[in-house]
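Just one protein chain is left out here, and the rest sit where they should.
Chain IDs A, B and C follow the sequence of writing; residue 1 opens each chain.
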């Protein structure tokens, strides 16, 4: 039988890195999880077990720590670019390299109303995403957010949908809308300040979610995507992925009570899942 | 062979409840997970399968929703007390009942700098804890917090410990200290405002963690516990449980770099675990 | 304000250990997670930050690995006893020490119908539990199992329970019964062969679950506990904890179909939780 290797990648996943910038006035904290992924022709490694072209994933991990010492403070996008370039100069240079960074948010503890110089409290499960791909000729940069969990108690409807014999869902003009926003936008050119651009996009997502009169998750997805592309002239595309975290109004009639959108049960599974990509026309 | 049932409990765990208080100006949100646990003599149920004394856990769940409609706004401590009393009046009344509530924090989304009246963004993995036990004669009330995750980049040491042939750990005068605070305090009498008391205790934990010159996790645990008892004259005891979330300084010497507390690897397992109870003398 | 430390423990949690016994014919595998917990008077450590009595948790971890080299093959109960005794001889000897081990099951891969000498496939999420406590005078030994997940499609009922205005649950003479067995038994004296005793108890749990005509989870709990105490004359007590993993029959009437116990939805939350302790009379 004749078989061939038609695609191959490898790398190190989930390298945990905590980097401290020890300023005179205060410390800055970067809490990242880094993924490295090499692409190339690894046929000989696979078929014959010849490792001459297999740069160890352990060395990838070491490189993250070594470079982080002086460069983590540049922020995740620039650090990922630097890391990608670094790997393209290693022995057994890969044809292409991808770097993904998830940054965990921390806030300063307030002491007597003032932010503390070196003590932090963890933020939410939200993560700031960075993805860089490079092959020595071209680079692509994406930024984004995942698990930005939001909920609104009104301003959301779902009606006018097609019905058939499998449809039992009631139309509603007022429901809870809850989701965990995953949004990744592609930069066609680098913004001057990646942190500021990220903050602008994030604020746009939140404000649009809050203010939009939603007729469906799709409707809100589009409005959020459009807003981010408005906020970020450097971005050409945004992909959004919105689980519909259902909150079902509990039927209290058996207990002699009405329930005018006061008591809900939130269910984890199953959930609707809405995905869409918006591009600048 | 002769066997007897020497202890028995049952109940419903993890009843998810989202309750909305729909004020004219703005909505308030309670996002709780409720556990109910009955204690009593359930020998006949166990030995003979006689369910005459087994109030269904499904009815416990229904009760949570029915009572939440009018009473969730009272806050978790008062709601838990109400729920406990409710169950003590049911058919097949339990000898004792315990209610535990975990409240998930949400913050209002800011739109144009102002908090939105009905749109929220999820807070951290931190949970506010409430535990009530009642038997018709006595009630106990505990409040607390879990997974209040904190980290400081300096102001923590660990030295002067005993060494033997299994000890390889170096003494350190400066390390990262990180933990997920679990603290539960017992009220000897009810404070006037449970929310305000909780906020005072939480602020005390955070400020003490930040400002304390720590010689060990134990040392910080004690300082935090003492502070909460100072803040809450109504509380007679506090139990703390602090995992030591180790951040190891990466050895960069093989790569020709020093590492003056700049680059760390955070490990999930194993972890130190420090537990202590402080009582008012 | 006067405060005192009324209870204190510390230790190392979740020490992952994989030990290989390299026999001439075949290899044996122990895959354990070990917790160590010291108890004693740690007032000076807490109050003053004096670490002279704080044996490092890092040294506890080192001890696990060092002792495992020669002794993991003795099995988790004897290894835990050895480890406990070891710690009672260390500097800053604790007043009491507890060791808990969770063992992960692996099965040999079958190749050509025969078990392979050194290749394994992971078993289920089930864990074998071992808990030892020692203070230099007395020792206690417990064994058990957790997350032994079982399900039967018939032979389970729930009826005859008390009803009130919060009760909507229908009585049923035939339902799915599913649970994740947690059972821990206390040895009053050591059995000759801990592995064989564990296997006998485990088989008793499974066979009883399968064959018992269940009138409630409580009813099955008792039958399982009684069976284990019959199987293990060395055990004086058993504690069981059985979540009721609800499988709800889906109402297919809206779609013009009946559902004679054919299609179910399994829900994770909320769940009933039944706990009981049986002792030899």
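Brief remarks on what is shown
The rule is simple: a contact is a pair of C-beta atoms (placed from the backbone, for glycine too) under 8 Å apart; a residue touches a chain by one contact, two chains touch by 3 or more.
All of these numbers come straight from a predicted model, not from anything done at the bench.
Checked against the full complex, the candidates A:11, A:75 or A:144 give a single residue touching the omitted chain, namely A:11. The omitted chain makes contact with just one of the residues C:62, C:143 or C:244: C:62. Of the candidate positions B:166, B:185, B:209 or B:222, contact with the hidden chain is made by B:166. Looking at chain B, the residues touching the absent chain are 165-166, 168, 254-256, 268-269. Residues of chain A that touch the chain left out of the display are 1-16, 37, 42, 45-59, 61-63, 66, 90-92, 158-164, 166-169, 214-219, 221-222, 225-226, 229-230, 237, 239, 243-244, 269-281. Although one chain is not displayed, chain C still touches it through residues 16-22, 27, 29, 31, 62, 65-66, 68-70, 72, 106, 109-112, 116, 118-126, 148-155, 176, 206-207, 209-211, 247, 250, 252, 254-255, 257, 259-267.
Quick note on the criterion: only the chains that are shown with their structure count from here on.
Most remote chain with respect to chain B, judged by CA-atom centres, is A.
Here the spacing of chain A and chain C, counted between their Cα centres, is 37 Å. Between chain A and chain B, the centres computed from C-alpha atoms are 29 Å apart. Between chain B and chain C, the centres computed from C-alpha atoms are 24 Å apart. Residue positions 254-255 of chain A each touch two or more of the other chains.
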